[in-house]
Structure formats: structure tokens, C-alpha cells
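A single protein chain has been removed from this complex, and every other one stays in its place.
Chain naming follows the written order as A and B, and within any one chain the residues start at number 1.
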Amino acid sequence: MFTQRITAALAGATALSLALAGCGDSGGTSSSSGEAVTSLSILDYYNNEPDKSLVQKGLDACATKLGVTLQRETVPGADLIPKVLQQASSKTLPDVLMLDNPDVQQIAATGALAPLNDLGVSADGFTQGIVDATSHDGKLYGLAPVVNTIALFYNTKLLAEAGIQPPKTWDELRAAAKKLTKPGRYGIAFNANATYEGAWQFLPAMWTNGGDETDLTSPQVAEALQLWVDLVTSGSASKSVINWTQGDVKDQFVAGKAAMMVNGPWNIPSLNESPQVKWDVVQFPVNKPGQTPIAPLGGEAWTVPLNKDEAKQQKAADFVKCLSSDDNELAWAKARFTVPTRTALGPQYVKEVPSMKAFSEQVANARSRTGKLGEKWPDAAKVIYQAIQLALTGQASAQDAFKKASGS
Amino acid sequence: MVHAPTRPSRSEAPATQAVRRAGGRRRRSEDLTKLLFVLPAAIAMLALFGYPVVKNLVMSLQDYGLRTFFTGAAPFVGLDNYVTVVTDRLFSKALVNTALFTIGSIAFQFAIGLGLALFFRRKFPLSSLLRSLLLLPWLLPLIVSSATWRSILEQDNGILNRSLAGLGIINEPVPWLNSPSVALIAVIGVNIWIGIPFNVTLLYSGLSEIPDELYEAGSLDGATGWKAFLHITMPNLRAVAGVVLVLGVVYTIKVLDIILGLTGGGPANATQTLATQSYERSFVDFKFGEGAALSNILIVLSLLFAIVYLRGTRRAVDE
Partner (left out) sequence: MPDSTLRRGVFTAIGVLILCVMLFPVYWMINASLQPSGNTLTAGFLPLDPTFAGYRRALSEQGQNLVTSMIIALGTVVLSLLVSAPCAYALSQFRSRWVGAGLLAILVSQMIPGIVIANALYTAYENLGLLNSVPGLIVANCSSGIPFAILILRSFLQSLPASLVEAARVDGAGLVRAFVSIVLPISKNSLITAGLFTFLFSWSDFLFALTLTTKGDVRPVTLGIYQYLGTQVQNWNAVMATAVLSAIPAIVLLIAAQKYIAAGAIGGAVK
């Protein structure tokens, strides 16, 4: 106990002197310690099992390869950014930082991250959507080894009973949802809550129909919102969608209270734990024939915060590069039901994990949320989820909701 | 403040005067001792709160954004943040909701809490055990109790609607958390549930400090039942009831977790309060200056209430 406190005090003193050293040395000259880098600190939000251990495996493999030891800290998802800000203001950012991909540009814009191009890391061969998300002002700031997206899960047994094929168009979706709705069961479940998650779930409909975050008052966007409104007002989806998280949506689906759901592949392990539910996945339906289903890209990128210690910064960049090696991408993709970002790995991956076929197809055309608006994306996302809330609670029509939500 | 509300009116006992006369040297050393009574707490308060208060004030006058954490640059913008948050279209709604939430919560928590405290004062088997168990909800992490309440209040499958329908009280499921006109009531209801144990326990302790002799003497004068409550219980409970109310308001006005856990401020902003708005501005929009401005407005509001309370106690002293 006592020795622990002494160690803590010493560690504190070291941190303080490092911080002071950092303050004094603002000339930008390298203060490379000259010694070999033996350890890297990491911050991420894979705080729950099994993800925590699965990610650890990949991290350990690269650590062994680069001959370093790791100090990893994990925090709950919602607390990552507050933690990063706190560490930023006390100059204690980790050597390697995981960020949710839509946050990368915002953090990069503050000048906190090292451009990876200068450190010998490139994103050649990666799916374009994710490169857009992790680049800012033409420079690459992070690499996402694996990504995910959302698509349409359906209960194969319930659809077969009703004699319905998985819907390919919105009309088919409306009809199928209606037909699948029975007492105690809704045709479809999705998340339309007042958070970024609610906005994210709306994007497949919005983007597939040609809507765009740069012009939210367009008829294409309104049409997409009308789809959500129709599903709820017709009783094919619960009124509770305005309060559901994606986790709630999954629970409804597993409990047999919803025949279809919009959700992501991270649910597959828990779906597999409920063998009574037989399911499959298709891409999100299109409004009109000829449209391509476009969904948002999810997943986390690994970045390197700027570091005075150049040797350490280089090591961290090498580490990030290693995490996106072919081997590691495949290993993580298989273990965690995500899609590898190196497009060349796609065919082999789908062969090995057939349940990820629809998601892999969906990822091929997926877009990143921050691709067009960059750090302005959160403002647009806020308008989106507020408009959805207004429309689904009957306070505005689908046509007016976006105007009203943006306050104009 | 010249007049300090230090203690209830009570004529000074002769003993005090005797002590007072005991000479200046002893008084000085006693003043020092008195200081020592307060010093540890004063240091703790200053260390724990001094910096945050000042920081929050300064921050509210700055353009303090995501960038500030990395670069340290936070230009002063005067009262811009206050103007921005006050002219926001959600401000008046959040203000009204905050008032409804606080008044609704406190009124019911206190009334029910006092009722239960009086009830548990009656001596009956298991009363102390039952009273202790009443605190159980406070041992649950808020994330768990709000998740549980969400499932209870769920429109289609929630046990509340199922039970009410089963009893024939309702025909249509009540959209507890789904309708902008009902959600605030539901959220207040949950907050009342959370606050009751706090009120019961403190008021009960207050009640048990009232000497039984007072009631015995009162009953001789014919003060029983309501009369005893009005003329014996209420006056003697005033100090404790006052602090329960003022702390209740101070804590309720800044309630955040439970609203975020139940509705996240929705549906369609129906349950936004100043506290949730302040949180949103700081940690969703990363406009920390505006968030600080809102939380300072919140502090001023509860400060006004605290001053009213302090005046109240002072009047009680002067009576």
C-alpha cells in the first residue's frame, strides 16, 4: 500500500517534470530521447468483453512484432472524448489513440494528431469511404483496420411463414413490415432516438434516395423521412423507436417482438447466442429501382497524437500501420464480425465468414459521415435527429421537419 | 451579513455570561480554538471548490471549444455565451421544464417523504427494518435504475402499462416516454421515486430529535393529532425541513443522469432542462463556454432560492 503510494507520487512527479519540459520546449525541435522505445500507451473504448480481449490479441501481436510493451486504458464509449480532452489539456495524451471515425477530423483539426503520411503510413488499397473519414485537409491522420455499417436483418422464419421475400424496395419494405405486424409483434424495428445514433440509422434511407447532408431540406431527404413516418404511423414500427438505442432494437428482434431490424454486424455474436432466432441480412432497400444502397461507415480509427519524442511517435505510427496489416485486419474482422478495410481482402473474407456477405457488399458503397462536411458533420447530424423526432411525434410533417429542426 | 442565523432564539444562559467574563486572554485563545473548528472544513472547501468555481466563471466568458483543450487558446468574448444560450429557441422551454421538474419533484418528494417519516415514527414491528430498506434504490447505479424504469415505462411491453390494462384502468397503452406531452410527467415521477428515501430518512431523523416530553406536555394542553403536528412537530422540524428542502432544490435543479438515462431530453426536446442543455452544449457540441454559461445561470437560480432560505432561517431566529 505504502510503496504503491510512493510509486504513484514518483510517477506524478515524473509526469509533472515531463509536462514542464514540454512547456519549455516550444521550438518544435526534436527532443528524441535517443534511447530505444520500449513501451507505448494506448487509449481506446473497447471496454467490454469479448471485444476487449479480442482487440487485445491484435494489439499484443503488433507489440511483440515491434518489441514494445503496452499500457492500455479502456473507457466506456461515451466517455472517450471527455477523457481525450482532459488528457489533452494536461498534455498526457497516449502514444496511440483510438477514435470513432467521425471524430477523427474534429480532433485532427485541433492540431493534436500527427499526419501519418509523414511517418511512412499510407492508406493505399483501403476502401475510399474510410480514407475520407480519417483524412483532414488532404492528410491522413488515422487508419481503421476494420469497419462496419448497418443493413436490414430479418427473421427468416417469420418471413417464410408470411410468404414474404426480403424487401428490395421501400414499397416492398412498407408492405412487408405491415404484413409481418401481428399483435405483440412489429414488422420492423429501428432506432430514431435523439442522439447521433438516431441520425446514423437514418442515413441508409437518406443517402440511398440521393439525399445529402449538405442540403437537408431537399425533397429526397424528406422522402426518406416519410419512410420512417409511414412505418410508425401505420403501426408497422413501435412508437418507442424515438427512444430506442440500437441495443434496444436488437433486444426487440431477439425477443421476437420485431420481424426485421436495421442494425449492424456487431450484434451477430449475441444473435448467435439465441439459436431460436433464425436470421439473415440484406442490404438496405432502395426507394426506386436502379438506386444503389448507400449506408454510413462505422468503426474506429487508430491515430497517433503529436509527440515531442519523435522516436516514440515513429514507433506509434509503425504500430498503427501494423494494426492494419493484412493478417491483423482479417483476424479482427473474423473475430469481431467487422469488414476489413483493404478491399483486396474482401472476397477471401466473405468466403470464410458467409454471414457477413450483405455487410461486405454494403461497405463497398458505404460513405463516411464526415466525408463531405468534415468537422461540421455533428451540426448536420443534430438537425437530422431532431427533425426525425419532430416528424415521428407528429409535431411537423416530413416536409417541414428539417426546416423546423434547423431553426430557419 | 450582520445578523447571522446562528441559533434558535434562546435567552443566554447565565453560564455563558460567566464564561464571557472570564477575561480577554482566555477569549483570545478561545477564538483561536473556534477557528480550528472551522479551519479543516474551510481548507477542504477552498481546495475542492475554489478553483472549479472560478474556472467555470471564467470559462463562461470565453470561446472555449474543442480546440482550447489542445492549444490552450480561449479568447474572451464578454457576455456572448450568455446571449447565445438565452436567445436559443430551446432556452425558455428548458427553463419552464426545469421549473416544473424541480417544483413537481420537490413538492411530492417532500410531502410523501414527510408522510412516510411520520408513519414510521409509530412504533410497530419491523418499522426500523422497513425504513432501512427504503434506502435500497440509492444503492443502485443510476444507469441501472434508469434502464429498469425505461423497461417498466415501455409503451408496448412495459409492466406498468400491462398492469394498468390488466386492471382495466386504461384501454390504450400510455406513451409514458414516447409522447412529448407525457414524458416530462413520467420523468418527474421517476425522480420523485428517487428522492423519497432522502426525504424520509432525514425527516425521520429530525422527528426523532423532538423530545417526547414536548408531546406529553402538549397532550395535557389538549394538543393531539393535527394540533400536535402543527404546534409541536412543525416548529421543531423547521431547521431540518428547511435544509432538506433547500438541498432538495439544489440537487434537483441540476439532475442530469436520470433524464439522460430515461429520455435523453426527448422526445422532440420535451424533457430538456437547463442541466441537460448545459451538458449537451459542453459534451455533445463541445461548446464549453456556452455550457459553462448555462450552468452559471443554473447556479444563480439555485442561489436565489438559497438566499430566500437563509432569510427564512434568519427570520426564524429573530422571532
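By our rule, a residue touches a chain if its C-beta (ideal position, glycine included) is under 8 Å from a C-beta of that chain, and two chains touch if they have at least 3 such contacts.
Everything numeric in this text was worked out from a predicted model, so none of it was measured.
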**Study point:** Residue of A:122, A:270 or A:292 in touch with the missing chain, whole complex considered
**Key:** A:270
Check your understanding: Per the definition of touch given earlier, which of B:92, B:181 or B:205 contacts the omitted chain?
Key -> B:205
Check your understanding: With respect to the chain omitted from the figure, which of B:62, B:81, B:97 or B:145 is a touching residue?
Key -> B:145
Revision key, fill the gap. Note that chain A touches the chain not displayed via residues 4-5, 8-13, 15-16, 45-49, 51-52, 71, 73, 75-79, 82-83, 86, 89-90, 92, 246-247, 251-252, 254-257, 264, 266-267, 269-270, 274
**Study point:** Residue numbers in chain B that touch the chain omitted from display
**Key:** 1-8, 10, 12-13, 15-16, 18-19, 30, 33-34, 36-38, 40-42, 44-45, 48-49, 51-53, 55-56, 116, 119-120, 122-145, 147-149, 151-152, 157, 159, 193, 196-198, 201-202, 204-206, 208-209, 211-213, 236, 239-240, 242-243, 246-247, 250-251, 253-254, 256, 275, 278, 282-283, 292, 295, 298-299, 302-303, 306-307, 310, 314
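Operating definition for what follows: only the chains that are shown with their structure count from here on.
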Check your understanding: Measuring from the mean C-alpha position of chain A to the mean C-alpha position of chain B, what distance in angstrom results?
Key -> 38
Study note, to complete from the structure: So, in the complex, the side of chain A touching chain B is made of residues 81-82, 85-86, 88-89, 106-107, 109-112, 193-195, 238-240, 242-243, 257, 378, 382, 386, 389-390, 392-393, 395, 407
Point to revise | List of chain B residues in touch with chain A within their complex | key: 66-72, 89, 150, 154-157, 175, 177-180, 263-269, 283-286
